[in-house]
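Removed from the display is one protein chain of the complex; every other protein chain stays in position.
The block that comes next holds subunit A.
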Amino acid sequence: MWKTILRRVMIMVPEVIILSILVFLLAKAMPGDPFTGSINPKADPAQIKHLMAINGLNDPWYQQYWNWVVHLFHGNLGNSYQYQEPVTRLIAGRAGNTLWLAFFSMILTYALALPMGVFAGRHEGKLPDVVIRFYTYVTYCIPFFVILVLGIWIFGYVLGWFPTTGSVSSDAQGWVQTVGSHFYHILLPGILGALFSTVNIVQYLRSEVIDAKHSDYVRTARSKGVPSKDIYRHHIFRNSLLPIAAFAGYSITGLLNGSIFTETVFSYPGMGLLFVNSISYRDYTVITALVLIFGLLNLLGTLLSDIILSIVDPRIRIE
């Protein structure tokens, strides 16, 4: 078990290095630089050049890359050109928001999808199954950003039930109010995110349940006279969860990708919105740092999935 994990981690090292070089080169290959976007007619281009020089942007790429790596090992991801503050501080400020939202959304997704999947599988072909399948396909077909825009319009503006911008109200005083306000702000995007991302889990679970229903151990249990309720709870549900568990690791990264849409529509300052902005502004240090973080999370997500899988399914452990 530990060997497997260690092996996987070892493979990640070259992956991360290659990823970082690619990201670094691609960011530099984009036309423009961090300063052209904000020059004003009175700012001397000589000053812009001076700023480029003191930020080392005129050095050859390998030197810039090396400087970056050296700084990285000192826990320093550089300064954001756009925000003029350390990237680590900038990302730390935003990461909390994104993780709050992603975590809430994920819990809600599972809370909705698991019962729906089992229920649909149990009543295969009957009305509840049809309704659930219809629901998942419809939600799957509608682009996520459309839902977000519609959602904010109806529930945010027309009905006025939810806040429509930011991560916390500027009126919030004290600890309780602040946390409450944070939660209030993630409620609508979180619920929308959960309602419209159940399709994978429901469909997987449903087909697993249907498979399991016809398997030998279920038939045995049934013939022993185990009540149907217990069969579902102890035999079918547990076994059907296998692929879902394996999926969990990946779904973390999926949620982070979704954050780009959610945060843009809700003006919610998290990592997704930061990523979009940093690209427009050619904020190289932020772009590279974020892609690296997203990349690392992806690798960790896969690792996590494998670990979960090997825990729940002893057959696939590699010695």
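Convention: a contact is a pair of C-beta atoms (placed from the backbone, for glycine too) under 8 Å apart; a residue touches a chain by one contact, two chains touch by 3 or more; residues count from 1.
Going forward, contacts and distances are computed from a predicted model.
Of the candidates "Fatty acid desaturase", "Oligopeptide ABC transporter substrate-binding protein", "Thiamine pyrimidine synthase" or "Homoserine O-acetyltransferase", the chain left out of this view carries the UniProt protein name "Oligopeptide ABC transporter substrate-binding protein".
Touching the chain that is not shown, out of A:Met10, A:Ile54, A:Cys141 or A:Val176: A:Ile54 (per the contact rule at the top). Among A:Pro14, A:Gly160 or A:Gly225, the one in contact with the hidden chain is A:Gly160. Screening A:Val218, A:Val265 or A:Leu299 against the full complex identifies A:Val265 as the residue touching the chain left out. Only one residue in the set A:Gly93, A:Pro128, A:Gly180 or A:Pro243 touches the chain that does not appear here, and it is A:Gly93. Mapped onto subunit A, the footprint of the missing chain covers residues 30-32, 35-48, 50-51, 54, 79, 82-86, 89, 93, 149, 152-153, 156-158, 160, 164-168, 170-171, 264-267, 269, 273-274, 276-277, 280-282.
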